[in-house]
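Excluded from the complex is one protein chain; the other protein chains are retained at their positions.
Presenting subunit A:
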Amino acid sequence: MAPESASKKRKAVTRDSPESEEVALSDGGDDFEVALLNGIQVQSGDEIDGDSSDLLEDEEESGEELDSDEVPSDGEDDVRELVKENGFSREPTPEEELNGEGPGANYHITKDANGNLRYVYNEIDPVYDSDDSDAPATTNTIGNIPLSFYDSYPHIGYDINGKKIPRPAKGEALDALLDSIEVPKGWTGLTDPATGKPLELSQQELEVLKRIQMNEVPEEGYDPYPDMVEYFTSKTETMPLSAAPEPKRRFVPSKHETKRVMKIVRAIREGRILPYKPPPEEEEEDLDVKRYDIWANEAPRPDNPTNIPAPKLPPPGYEESYHPPPEYLPDKDEKKVWEEADEEDRDKEFLPTNHDSLRKVPGYARFIKEKFERCLDLYLAPRVRRSKLNIDPESLLPKLPSPEELRPFPTMCATKFLGHEGRVRSLAVAPSGHWLASGGDDGTVRVWELTTGHQVWSVRLEKGEAVNVVRWRPGTEAIVLAAATGEDVYLMSPRIADLNKEVAAKSREIVDAGWGFAANGAKSNTKKEPAAQWVRPGSRLEGDGVLAKFGLRKTVKVISWHRRGEYFATVSPQGQTSAVAIHTLSKHLTQLPFRKLKGLAQSAQFHPSKPIFFVATQRMIRSYDLSKQELLKIIQPGARWISSFDVHPGGDNLIVGSYDKRLLWHDLELSVRPYKTLRYHKKAIRAVKFHQGGLPLFADASDDGSLQIFHGKVVEDMMENASIVPLKVLRGHQVKKELGVLDLDWHPREPWCVSAGADGTCRLWT
């Protein structure tokens, strides 16, 4: 293990795994480390495995080699000592076995002549191991005994022939011998090959040799360390030789250096020099290069150099274990994070869990689900990876045309109609487009000239109650105005300057036509009490042009004419069963078509072209087929309290205004739910109206004192939806007691709008 770790360490350093072994052998420093470690472990008495002993032997050999080089380092010596110790510590073991009573001993004991024990050794079987001929020759023949045994003898042993080996001569004897021989000075004992005479060295030569021997310069008298000659004094002179001041460049940052630095800086800025090596760009997925998964259909195959097997998957780690080590177990926070994360966002598919034993591991919880999903995949289609849309929502909206392109529409107040005391509750533009009728809290119905704002006719209805609604009868052949005050509904022909004899006569004729019918009807239908009794209004009102009146049970809030002017509907929201009444003008007949009506009726209107009747309650608008007498459709605008609605002249669209500030556009062909909801007002919407004269305009009037004009174009093409563009906010009416604009109407042809304000004025907007 240790060597492994050491080699890993080396790998970390060099990043060169194949050569690591060689390096390990050749590198002395590392060797030493390894050997030292080995030695320490050996000394500690642990088990030695084969690998390490091999290494040791290698070490020993290298040690021998070093020995022969005779330049051993201290470290190596230590190593060898350690090795030797190893060797000694190992050798005694077999010797002990030899000395012991082991059965395999290779000697037997006999008695010699003196009767002493004699060891007789067996003949040595010369196996390969026994041959030590390549071992160094022994220089000593006396064996492994100390020399001190022979101290008392003149010899020190015997040779192979049994002769005594004399003790070598001692120093004293040599000295004595040498002293006896006189050697001249400079004698070398060598013969000069040139002269044949013995070579003798002169005194001079001897001294040179001596100096060479001493590692000195051979030349005589050479002084390697002469005294220093001071050419320049090291002492600071008080009076310098030059009086020139210190040049500026000595203490100013060098311009040249700045230049060079700037050159580099500029190069760095321009990118010619990169201050650091840019990280290698990740290789982009090159779509041109085709890549093949060569292991896609891998089948087991016999080993072959041409076959490259697929790389093996990493083996399961500790955390995949059923009993992972505690450090792999997630703590509470990690667990929580993992559980809260989206299934796709988890970094691991599983949570490491600890089980005491394998049999306590539960079954795979997601097994069925995964199988099911897999089957689903196979059955349906590969599920597309959900990708988040990165589109600006604004760009998806269709472009609205600018209001300038949608002219004409009302933009400014042209005329004010002043005269009403108190609020003006309702107004209507006559079908001819010339007159404006209005009714207000002062109990009068007034008719004005539309363009000039001059009041041309006025009548104070009975009781002086507020006039809640005024509506003109459609059609220009007669001028009939219906007005409601309290429970009473009046039909009048305003004597607009007592003009138009023909028209006045026609109007009177239309209203008067029903008197006989009413009388006849009352006679024939005596059982049933008529819903309303039509009567003449009395001489005062008759003189003013009021032609007929009838009373209903509750306050009438809405009058709506049928397009032909033959019928009109009234709505009195408080009347339960009699809330909606339809009146036939020519017969002076009042009918209550809805005996049962869910909710409080708010408004009612005839369809512009079909025999359909719309009734709005607080939350719903119901459309009834008048000919079949059945409910057609329930429109659910989703408003909490509908205040008014209007049917598009085309008949397929509906706008609904509600007290909860919403203006809703319904496409009846599309849905019973609103096609568009417009929420621009700050206060309740009181009235909504379509332009009936062919211009794609509609408007709403709100309690915040403003009117809003919209462009609402209905396209004939069924595939296209109506385009609705807010055009203009018309401000001018004052808000009195939380009430702003109470009613509005459009001019029958021109893009003009009139509004009735709680401030007692009506305004014409053009």
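Just so it is clear, a contact is a pair of C-beta atoms (placed from the backbone, for glycine too) under 8 Å apart; a residue touches a chain by one contact, two chains touch by 3 or more; residues count from 1.
FYI, contacts and distances are computed from a predicted model.
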item: Record-based protein name (UniProt) of the chain missing from this complex, from "Exosome complex component rrp40", "Nop14-like protein", "Cofilin" or "Ribosome biogenesis protein YTM1"; value: "Ribosome biogenesis protein YTM1"
item: Of A:Lys263, A:His454, A:Arg564 or A:Arg640, the residue in touch with the unshown chain; value: A:His454
item: Candidate in contact with the missing chain, chosen from A:Arg473, A:Arg495 or A:Lys549; value: A:Arg495
item: Chain not shown: contacting residue from A:Ile264, A:Ala505 or A:Val715; value: A:Ala505
item: Residue of A:Ser321, A:Thr353 or A:Ser432 touching the missing chain in the full complex; value: A:Ser432
item: Residue in contact with the excluded chain [from A:Ala414, A:Ala531 or A:Leu632]; value: A:Ala414
item: Positions on subunit A where the hidden chain makes contact; value: 408, 412, 414-415, 432-434, 449, 451-454, 456-457, 495-503, 505, 749-750, 766
